[in-house]
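With one protein chain withheld, the remaining protein chains of the complex are depicted in position.
A, B and C label the chains in the order they appear, each numbered from 1.
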Amino acid sequence: MSAHQAAPSRSFGLLLHAFGNRSFLIGSAITVLIALVALVSFFWTPYDITHLVVANKMKPPSWAHPFGTDHFGRDILSMIMIGSRNSIAVALVAVGIGMGIGIPIGCWAAARGGWVDETLMRMNDIVFAFPALLSAVMITAIFGPGAINAIIAIGIFNVPVFARVARAGAMSIWPREYVLAARASGKGRAQITIEHILPNIAAILLIQGTIQFALGILAESGLSYVGLGAQPPMPSWGRMLFDSQTRMMIAPYQALFPGFAIVVTVLGLNLLGDGLRDLLDPKLRRER
Amino acid sequence: MSAFLAKRLLIGLVTLIVASIVVFAVLEIVPGDPALLMLGMNATPEALEALRSQMGLDQSIPVRYFNWIGGMLMGDFGRSWTYSSPVLDLIIERGIVSLPLAILSLFLSTAIAIPVGIFAASRRGTIADSASMGAAQIGVAIPNFWFALLLVYLFAVWLRVLPAGGFPGWGAGIWPALKALIMPSLALALPQAAILARVTRSAMLEVLGEDYIRTARAKGMSRRTVLWRHALRNAMIPVLTILGLQFAFLLAGTIIIENVFYLPGLGRLVFQAITQRDLIVVEGVVMLLVASVVVVNLVVDILYAAVDPRLRVKA
Amino acid sequence: MSLLEIEDLRLHIGNLPILKGINLTLGQGKVMGLVGESGSGKSMTALAVMQLLPAAIQASGRISFNGISLLGAPEAAMNRLRGNDIGMVFQEPMTALNPVKTIGEQVSEGIRWHTRASRAEAEERARRMLDRVGLPEAKFPLSRYPHELSGGQRQRVVIAIACALAPKLLIADEPTTALDVVLQKQILELLRDLVDEHKMGLLLISHDLAVVADMSDRVTIMRNGEVMEAGETAHTLSQQRHPYTRQLALASMHVPDRGEKAADRQGPEEARSAPLLSVNNVTRDYPHRRTSLFGKPGVFRAVDSVSFTLDEGQSVALVGRSGCGKSTLARMILALDRPTSGTINLSGYDVSALPEAKLKPARRNMQIVFQDPYGSFDPRHKVERLVAEPLHLLEIAPSISERRDMVADALDKVGLAPADMDKYPHEFSGGQRQRISIARAIITRPKLIVADEPVSALDVSIRAQALDLFADLNARLGVAYLFITHDLTVARAITDRVMVMHEGKIVESGRTDDILDRPQSDAAKALVAAAPDLQRALERRLARIGRI
Partner (left out) sequence: QRADLVLGVVLEPPHLDPTAGAAAAIDEILYANVFEGLTRIGQSGEVLPALAERWDISDDGKVYTFYLRQNAKFHDGSAFDADDAKFSLDRARADDSTNAQKALFAAIDTVEVVDPYILKVTLKRPQGSFLYNMGWGDAVMVAPESAATNAEKPVGTGPFKFENWARGSSITIVKNADYWGEPVALEKAEFRVIPDAAAAVPALLSGDVHAFPMAPVGEVLEQFKADPRFEVVVGVTEGETILSMNNGKEPFNDIKVRQAIAHAINRDEVIAGNGMGGLGTPIGSHFSPANAAYEDLTGTYPYDPEKAKALLAEAGYPDGFSATLKLPPPPYAREGGQVIASQLRQIGINLEIIPVEWADWLSTVFKEKDYDLTIISHTEPNDIDIYSRPDYYISYQNPDFNAVIEELDVTADEAKRNELYRKAQEILAKDTPVGFLFELPKIGVWDANLEGMWHNMPVQANDLTKVKWKQ
């Protein structure tokens, strides 16, 4: 099909598409909701979770405690609210690390080509060869468990992902004629990368970002679940699941609510990613 | 082809060497004294010293590294400090649980995902498509350990048809052993299947939009025939990539799942060895896992060439 | 009853009409040419016949093939017709074949599907068919994969697939646009022979009047989803009764008025001062893909000891078949690539050796215009920023208002309004985009513009405008051109000299008329012979009619 597709005025067209895109709408609604919950938790939660009233422990859901209380008598709703901060922060920073290091590496590899490219990509392969969770376990064994180390562990494995995506994207932009034109205008690799390459791969990076963000939340909950993520008293969804699993029989709500929180958040982010892909990736848009 | 293979092998080898250095260096800085851990709070200093020299911990770091590497090249992975049995034996003992688990999960996830993906792609836009992709969306979002927990309560506690965990060993017979692996592999496979189904579907859709599909249709072949004969093989290329990545993921995923089901597999072995500072076991298992990732990538590369003739460089 | 009858065919996508009542008739053994500008609905008409329209498109009207109504025919019935009675050849030979199947499989597949022949039988037929299209078994075994064939060879495979069962109707949708002229000629001849042989009806779609004039008995001219004129080829195209027909014909034969000065510059060689550009013995090797890990990679010589000079204000064409090294040479002249050996000198600067930092003054003197007017712009930038990009080369960066003035001036020179500065490239038509691309090239007042196939992606009428603009700028600003093209009419229209390139070497060069009228080398002769020319095609056709 011809590349001369008629593109409507870009931003307006995107907006129109956005409103017609179900994945995008649901996904962004969930994402915004979770972000709001996290924000609100800084100012207000139904109960103070730092003060334990053990006598109150393991109350099933009620009006006073809509999601019940845990084994220390803490309000699970408040815990989930505050836990969202942890999940979001860990995933966000880990994605930030992945992007901050991976994108420059990928862009550099694509811009230089040759042995630079080969070396960088082989280094990527080596990182990839380590099963991520295993390395996370090793990292936390050295530095001790905790949110920061979980971030580092997850972040490291985001680096090759973004490096690959950025490189693949950049490689497809470099041979474009407008890049040649920029080179004919005497612009250097770095300048072209900033002016032409990055803006044009921003969309795929953003999409990958939402995917990695969702994976980060899952990874954080996995790490917390084996006791290597956020540490008490800081609540975390994975940790809550871990804490509650022995009590599944008598207090299933303790495991269900944090589990749903994870599923809903990850679902929201994935939907958002899908929606963004539909909106921003012209190749797929054309297909519709 | 052979040049291509040789290059991949060389890269794999370099990966392994770098990995061995990284692993060894990283574990050197792990805090905690394995001898102290073994002898506990009442141990006398002499007893500790005696144990350390038994473990070879009194040698210098480079000497230990080269001893280790040299040993591994000869097929000797050293002796576990805590289990005081050869690491290789441990790995084999555990591997015969983990490997079948990973293979079973991979098999399950492919067996579920690829037909679903193809089905959804061939019925694009129908309710069946939306339903299966909606399910896949949720599948991707479910943490596998949580799913495992739900499975245990459903099948072991409530229905009592499957064991809640543990592994009777292959000696107990194929069926009891397999029974113990059903839930763990399901828990591992389902989220992976969800991802794979989505990839399969989008790869299929992408391929179905290619010009050569139109050429094939212009020959008079029906939609279905074209789907199977022309689209499938081309769509398998991205699917293979994901499968390769998933294998590494499955290996790591076993760490958590083996914990949930207390299966005596490699994942549990490293996890336990790390907490017990049985570093030689950790090193051995990590190297093995890295090597298997390298091998799987190699296999995927070879499969690529099998699927896509453009990658078969003529010698 | 004719082989194919289309009556009042209408296509819609939602409320948007795509075809507005097309009528077309094609008899057995006849060739119908379908011409029109890009987007006029040619491909949609063809796909409607095949019943392979995109799902979103609704069709109405009547299409009958051999008395069978196709529109709304059940899928099973269409499956029996497609490939068996109706074959189709597509435009892009590079993507029309399944990369993971051998050509043998792809040709025999349709045969087996329709005739239920055994594998061996089907392969035997496929072998004969491939041999017929010029891919003899000895050189091109059935086990070849598409990526092991060149573009022209792949197009032959596509034709073999379409003709494998000797269909009654063959539809060819721009079967040669992706190929160079020499290949185009071979493919067209092959199609004609097949039509004669099997008494097929051929619906030939093209945007090139010359091709259609050469090939078809009747033409249908389309525009915006409507038929403008239809009739016997020679008469329709020579009498040009319909204004749009005339417009098309004129545009495709258009020669810009280059004024007097152009001729003046073709002075005797010795009278010239130092040339603007001199290329000395330039060679460029590309490494082959490595086949063994330790073996030395072989090299592929894309440009082979090329030398020439170009004077100020001179307009030179570089012509040659696809892949002969034209673009590679251009990239080296623009210092976007380095020669393996040899030097390139542009107004005193050795652009083949200077480091990037020292190239700025040289770069100010040369700019580039690309083939694809859309792909040559970053879709995220506005015209102002796009056109101003080369200003980066100036010693002193202009202020924002200076910059806007300079951009406005450049836009003015190419006939665009200053207000266009604040638009995005997708808000312009193809022709306008090529103007913007030229504006970008002239903003630093370069002495040399290298234009790599600057008009081959444009429709004939837009192309005529672009050529006028090139000629005009050459006359007004005295810019020298290196014009890369495989289209000899373009070369003839606006260049003073022509260089013919073949397999990396320049095999012939001289004054445009001399070379094009009296080519000496085999390469040049082949090019000239293959170049479609509307005038000559019509003359031939009229002569033939006259003789009968």
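Convention: a residue touches a chain if its C-beta (ideal position, glycine included) is under 8 Å from a C-beta of that chain, and two chains touch if they have at least 3 such contacts.
These numbers were taken from a predicted model, which means no experiment stands behind them.
Student: Name every shown chain in contact with the chain that has been left out of the document.
Tutor: Listed by label, the shown chains it touches are A, B.
Student: Have a look at B:16, B:164, B:182 or B:306 and name the one touching the chain we're not showing.
Tutor: Residue touching the absent chain, from the options given: B:164.
Student: Which of these, B:136, B:149, B:181 or B:251, touches the one chain of the complex that we don't see?
Tutor: B:149
Student: Can you name the residues of chain B that touch the chain not displayed here?
Tutor: So the residues of chain B touching the missing chain come out as 31-34, 36-44, 46-47, 50-51, 54, 82-85, 90, 93-94, 149, 152-153, 156-157, 160, 163-167, 169, 259-262, 264-265, 268-269, 272, 275-277.
Student: Across the whole complex, list the residues on chain A that are touched by the chain not included here.
Tutor: 50-52, 54-55, 57-58, 71-72, 141, 144-145, 227, 231-233, 245-251
Throughout what follows, only the chains that are shown with their structure count from here on.
Student: Count the C-beta pairs in contact for B-C and for A-C, then report the pair with the higher count.
Tutor: The comparison resolves to B-C.
Student: With chain centres defined as C-alpha means, what is the inter-centre distance between chain B and chain C in Å?
Tutor: Chain centres of chain B and chain C, defined by C-alpha means, are spaced 50 Å apart.
Student: Could you put a whole-Å number on the gap between the CA centroids of chain A and chain C?
Tutor: 46
Student: Touching two or more other chains, which residues of chain C qualify?
Tutor: Residue numbers touching two or more other chains: none in chain C.
Student: Under the stated contact criterion, what part of chain B meets chain C in this complex?
Tutor: Against chain C, chain B makes touches at 2-3, 6-7, 10, 210-212, 214-223, 225, 229-230, 233-234, 307-310, 313-315.
Student: For the complex, give me every residue of chain B touching chain A.
Tutor: Listed in rising order, the residues of chain B that touch chain A are 11, 14-15, 18-19, 22-23, 26-27, 29-31, 137-138, 140-146, 149, 153, 157, 205, 209, 248-249, 251-253, 255-256, 259, 267, 270-271, 274-275, 282, 286, 289-290, 293-294, 297.
Student: Note which residues of chain C are touching chain A in the complex, please.
Tutor: 38, 331, 334, 336, 356, 359-360, 363, 366-368, 370-372, 374-380, 386, 389-390, 392-393, 424, 426-427, 430, 440
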